[in-house]
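Notes to accompany the following structure.
Left out: one protein chain. Kept in place: all the others.
Note that the chains take the letters A and B in the order they are written out, and that residue 1 is the start of every chain.
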Amino acid sequence: MVTYIFRRILQSILVLLVVGLVAFAMFTFIGDPIDNMLGQERTQEDIDRLRGVLGLDQPFVVQYVKFVISAMQGNFGVSYEQGRPVAQILAERAPATLELAAVSALFALSLGVVLGVYTAIHRKGFVANLVLTLSLIGVSLPTFLIGILLIYLFSVQLDWLPSFGRGETVDLGGWTTGFLTSSGMRALILPSITLGLYQMTLIMRLVRSEMMEVMRQDYIRFARARGLSERAITFRHALKNTMVPVITVTGLQLGSLIAFAIITETVFQWPGMGLLFINAIKFVDIPVMAAYLMLISVMFVGINLIVDLLYVSIDPRLRT
Amino acid sequence: MGLLDITDLTVEFPTRRRLFTAVDALNLKVNPGEIHGLVGESGAGKSTVGAAVMGLLDPPGRIAKGNIVFKNQLVDTSDGAVMHALRGRRISMIFQDPLTSLNPLLTIGDQLTETIRANLQVSASDADGRARELLDRVGIPDPDSRLNQYPHQFSGGMRQRVVIALALCSEPDVIIADEPTTALDVAIQAQILDLIRDVVDERKVGVILITHDMGVIANTTDRVTVMYRGKVVETGPTAKILSAPEHAYTQSLIAAVPRPHKKVHRFPRINYDGDDPDFAIEDLARDWPRYDNAPGKPLLSVRDLTKRFIEKRSLLPWGNRYFTAVDQLSFDIMPGEVLGLVGESGSGKSTVARMIAGLYKVDGGRVTFDGDLVSDLSNRKVQRAYRQEIQMIFQDPFSSLNPRMRVDQIVAEPLRHHRLLSGQDIPDRVGELLEQVGLGADARLKYPHEFSGGQRQRIAIARALATQPRFLICDEPTSALDVSIQAQILNILKDLQDHLGLTILFISHALPVVRQMCDRVAVMRRGQIVELADSEQLFTAPKHDYTKELLRLTPRTENMFEKPEA
Partner (left out) sequence: MSALSRFWDSDFAWDFRHSPVAVVSFLVALLLVLSAVFAPLIATMNPFVPANLNLMNGFTAPGVPNQFTNETFLLGTDDQGRDVYSTILYGMRISLFVGFAAVALGMIIGVTLGLIAGYFGGWTDAVIMRIADVQLTFPSILVAMLIFGVAKGITPVEYRDQLAIWVLILSIGLSDWVQFARVVRGATMVEKQKEYVQAARLIGRGALPILTRHILPNVLSPVLVIATISLALAIIAEATLSFLGVGAPSTQPSLGTLIRIGQGFLFSGEWWILFFPSVTLLALALSVNLLGDWLRDALNPKLK
């Protein structure tokens, strides 16, 4: 088991190094940072001096190692567009995205699992079929359309909830939260539904199909033949076995919420990292793009490690 | 009245093309303390009977007709509450595969106590004690620590014991055992059957033992019912049915069982439903090339053959733990000889075949064929010639033919690849081959799924014979087939050896089959040959203890009915 986890950690580090390489390659090969940082009036002397300062005259590998080291210290360079350190910009934006993603994850996970189990048990039921059909519509509706629809309904027509922004926030020493004010909470409702709905339908459909798969297994037939109640079969035998594959995919899904927030944040003008990233793409602001990429992969690797640990705790076959 | 009385049971599966009657007006009676065998070939409907009694028919199956009477009470299988009260409490079931019958995520103790508490009104600690007792009863040593273990920590035989313990949780009156030993090796099979017998004698339960294996029937059951295509053809005391069967189907079925105690020239032709087409061996032999083999010189020679597999992958490649599947094996095969390679699962016999065939790289040792070193896969010239000389018949005819290729493409592939023929000669030759294996030339435009198991194995034989090879490897060629089909295929293989002078390496786990086929036999255990002797000598006077043990555990069939050879 120790080997298993140790190997996963090694793999995670490898993943981060590869992502770092991609991010670094973006720096090096796309656009010339000198062009971006110096204005029109520049001398060859200026260019050479800046090259030296930035270390651009050193071999690729050395530059990459330096990049990794400074990235580990949270130093991602300076935004071409805003002229401020990228780390500082990201730190300002992170709380908005993380709070949004957390609420969405909670919503997607709880409703997704409950509905998935329900539709798997009542396969032929009317409600189950209705939920399934609605879920396919949910999968087919692009996130941005869901957002627009919700805004139209609850902001424009009913005027119940705000259509953009975070509402009032409270600054808790560098972390601005919307959880502590009623306007902040109200502002969270529509964006988190928008962000979580797609993941919710995915989780629900996955739980349902895995559960139906498990229900066909021999050990379920044998459990039935031994006279166990349907309740015990469903919740003790089937659900636990369903969770093994579901956890992996769910981990991936929840990780992708942070990235998917780009779309939601655009629709709701939510001042998070996603909105920052989409602007960075439009302005080809490579340092911001690269830093965002690294940040996402760190979070992802973290979530994957937690998933692996959960795995071990559920499946005894991994413990030996 | 018996313990369980099934009368006129009819089970139907409506499909879109027709109504399929899986079980047709079956009558069956089980008495307390009796093992009632239900035997038949695949598709006979024997497993459906078990599922129907338990109310566990897979949709769209349904009981169309018939009564199930348990302890003089009519059982309504459509009533969920009634069935729930019966299932597990009064009637238990044992499934074929112990690997998949247990929930991998719960401990054995959890699964036992849960079943006990679901069926008997007992406290948690009483259930725990009873679980311990049950494990002890089914012969699992050290039940205290075993209770806290998970299924994957048990071996196959031990798992099947756990399954039996689970079936015994509620002191049932009837146990339905559906092929309980089919997935197990012969030694474990004997132990499990003994255990079932003991339980029956001790608790006077009635058992329906569903199996395809006449040996199991002969050695374990008191009464037997023979099924054919959903219908009962014969029923009665086991000794009587086996020694003096009345129905023609039962007669042919029993006659087709290979006997461990004597070798027959050919199996009697079983033509019960006309599915035994002629194999035109004379036509095939007419233009078969003949080789002058130097006397006393082996055709194939294996020296110090070794194969290791990674057992546990470590963080670093040199820390991997290896498992030696084949350990410095050496033997020779003479031209025209059939050498048997026999052993239990995991003994490494199939690995040997795959190394000789060049499908696995050897980790040590060498294989020479007709003087050429063929275990060096990088020598292209030798490999190309060798590929024409050897062919292989595989175990499962449902997997050895590409389902997306037409039969003519399958049979023609070796001809085209080796450029042995071209143009119109290819379809002509394919047609001939298919005629010769008894399928008829119009088989070539069909796809494999349109054929039965026996027919598919004939297609595989046609493909193997296309390049006119000298050496044939048969890897469990009949173990996936019904016994009547097995007899046909074994007869064909005997013909091939007699008329074409083919040299054959015959791999099997079934000693009776090996005795029928082989001139010499090598017994393998844990990657090594423990005994290699002439077939008759090995079966009549085995030297090694392991060989003696295997022979002792093989079900006895001496007193079974024998039809005079055709």
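Convention: contacts are C-beta pairs under 8 Å (C-beta built on N, C-alpha and C of every residue); 3 or more make two chains touch, one makes a residue touch a chain.
Everything numeric in this text was worked out from a predicted model, so none of it was measured.
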| item | value |
| --- | --- |
| Selected from B:Val162, B:Val207 or B:Ala357 as touching the chain missing from the view | B:Ala357 |
| Per the touch definition above, residue among A:Ile5, A:Met26 or A:Ile189 touching the missing chain | A:Met26 |
| Positions on chain B where the hidden chain makes contact | 16, 354, 357-359, 383-384, 387-388, 390-392, 394-396, 399-405, 413-414, 417-418, 460, 463, 467 |
| Missing-partner contacts on chain A, residue numbers | 11, 14-15, 18-19, 26, 30-31, 136-137, 139-145, 148, 151-152, 156, 213, 216, 252, 255-256, 259-260, 262-263, 266, 277-278, 280-282, 284, 286, 289, 293, 296-297, 300-301, 304 |
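Assume only the chains that are shown with their structure count from here on.
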| item | value |
| --- | --- |
| Chain A-chain B separation of Cα centroids, rounded to whole Å | 50 |
| Residue ranges of chain A in contact with chain B within the complex | 3, 6-7, 10, 217-219, 221-229, 232, 236-237, 240-241, 244, 314-317, 320 |
| Chain A-facing residues of chain B, complex | 54, 56, 84, 87-89, 92-93, 95, 97, 100-107, 114-115, 118-119, 150, 152-153, 163, 166-167, 169-170, 314-315 |
